[in-house]
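Read the structure below first, then the notes.
Note that one protein chain is taken out, while the other chains of the complex remain in position.
And then chain A:
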Amino acid sequence: MAPSFDNLTEDNGTYDLEEEVDFSDLKEQYDVRLEQGLDAFVVADGLPIVPKESKPKLIKFLTKQLNKAGKVKEDGFVMPCNKQGMTEGYAFIEYHTPQQAIAATKQLHGTAIDKKHTFAINKLTDIERYGREGRIDDDYQPPYTPDFQEKEHLRWWLGDPNSRDQFVMLRGDNLGVFWNKKKDPPEQIIDRGNWTESHIMWSPLGTYLATMHSKGVQLWGGPSWTRQTRFPHPLVNLIEFSPGEKYITTWSFKPIEVAEDDPFLSPDEEGKNYIIWDVATGRVLRSFHMHDLPTPLESESGQPVKKKIPWPAFKWSSDDKYIARMLEGESISVYELPKMTQLDKKAIKIEGVTDFEWAPALPQRDSVKTYEQLFCFWTPEIGSNPAKVGLMSIPSKEIVRTRNLFNVTDAKLHWQSQAAYVCVKVDRHSKSKKSLATNLEIFRVREKGVPVEVVDSIKDTVINFAWEPKGDRFVLITTAEVVITTAVPPKTAVSFFCPEKIKGAGVGNFKHIQTIEKKNSNGIYWSPKGRFVVVGTVHSQQSFDLDFWDLDFEGEKPESEKDLTANLKHMNTADHYGVTDVDWDPTGRYVFSTASMWKHTMESGYHLYDFKGELLREEHIDKFKQLSWRPRPPTLLSKEEQKTIRKNLREYSKDFEEQDRIEEDKEKGAIVDERRRVLNEWLAWREREEEELKADRRELGLPETLDAEEEANTDGKAGGEGAVVEEIVEEVLDEIEEVA
């Protein structure tokens, strides 16, 4: 008789312990796998109720479905029956691993079994934890719904009667939001200490202010600056809003570690670096791992070259509908919001892809019926294949245009803000690879067939390029020298380009307007409304000039430029020692230039200019870190309405000037009153003090004042008058001896 569990326990005492008995078969049969416990079990509810006879059939059917989430153990399906020989509508299922059990609760819970039945799948341990006797109240408790609470208007700041703009300023540990008051000290709206742990960011339409914390990101808004949402991404480093501020991407260099009972993050987020969140609900939409960075390259000297982490890795389309990420050299994955599923379930293979950029607006292409989102990408030369720039339309994945390029060292993609053009700045090397020159390949996206115009008149390397927002002109900065890290900043030249005038509609060829040589400039900052541009030298110790240019100067235009759609005029040059950043306000009226202590510690603070480059205000602030204008959402006025306003500008400005004057008078009055009060206070204090001093002196038997005392002491010997000494100084300037 083979030993069985029953007789084993009974006869246990009689066995000789020394005797070798093979228990391995028993062990295998009865061993309790403690390390797995009950975690691999789930309870399936909502199953069809069938008679005993059809049970095996049902089990077979259900196992098939349940195997979608993992592998159900053989004999791991237990479906109890009641006395009537009917199943009870539930079953216990054991998976091979607890992970599969968790996956089953996630994937299969709430899914349909057939037309009438729906799975309700819970972990056995959860049923144990929440459903045990006494844990559930027998009386029905209606769920608590809090009373409706009206939220504050998130765009309240746009209702300012004077249309002032707000900005946020971080200095030291204090974060404050202010109204711009032009020449006067900015009016503080709120100031909180330790409001953020690193930097701050406005959402693209200005609705939210994002603060960064080690536990995640918080969004603030409304007139009382209450917390709107938080995104608990631990150790978050960088964030990026979608253009319509519906979603937000957060990134941490350190992979996320999800604690077991984390109320916000699910085990899915474990080990991920990126999370895409829904701003309105604060929910995680999907999380991603960081792509492994290509193994560190080694430079010629054998030093490993640190690879920069590409940011933003996830790029948003202009309508918040798509987000895409590139796997360098291989493919681009496009995800559809809000489900975050990959477009057509697979990545778009583009061999060698090095960079891509979404059109910043919906491109309105000629001869296309339905406008689609567009992105531009480029691939370098691979073997004998030329480098390529392409435009792909999403979601159709149609390649709209490609262009082959040769001898390419690097390329940068610059979209114009309305997606009318994309300029590909191509750095090309000569055959010998010794000298570099830059070509601009400008794709006219709106025109039929997307014609490409090449600007190849530039001899040097272009180090910076910027389109005029909502315009068709651009500025670029070139340098002849190869950039070597020396203390002396490289000499650069600033060039302006615009289309030439043509008859009829359309835009003419791009023509060079003017080049300013021998500058040190490296930054281009266009007014968000176009026309005005600041070209400056930032991050430099030696030079720190900011040039303010007008491209539509209303004065006389030189004859030689009559064919150009621009009239360039240098308006002003400003000096801001140690300037690190330049920021235009969203209306294009004011410019801040700032020197941040993050970059250097000298003379941190800000200057405020008007668009003409006239200094309105400067302030040195210790530990000044960051300043940022609050963006504005696009205007709600139609084109016609805007046009009427522009036409009647003179009348409006009359009102505004009047208001300014009243304000000024009022302020002046207030200041004068305050001064009068302070002065009176001081004079009164002095008078009291003098009286007291006199009294004290009388008490000591001294004359009332020190002067009187001295007078008495000297007894009028010398008299108080100082003698006037006249001094004549003769100076020989030149001596010439004349010889007769």
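In this text, a contact is a pair of C-beta atoms (placed from the backbone, for glycine too) under 8 Å apart; a residue touches a chain by one contact, two chains touch by 3 or more; residues count from 1.
Everything below uses one rule, namely that contacts and distances are computed from a predicted model.
Peer 1: Refer to UniProt and select, among "Eukaryotic translation initiation factor 3 subunit I", "Pre-mRNA cleavage complex II protein Clp1-domain-containing protein", "N-acetyltransferase domain-containing protein" or "phenylalanine--tRNA ligase", the name of the complex member that is left out.
Peer 2: Missing chain, per its UniProt entry: "Eukaryotic translation initiation factor 3 subunit I".
Peer 1: Who touches the missing chain here, A:M86, A:L649, A:I662 or A:L679?
Peer 2: A:L679
Peer 1: Since one chain isn't shown, list which residues of chain A touch it in the complete complex.
Peer 2: 577, 602-603, 620, 622, 672, 675-676, 678-680, 682-683, 685-687, 689-690, 692-693, 696-697, 700, 706, 710, 722, 727
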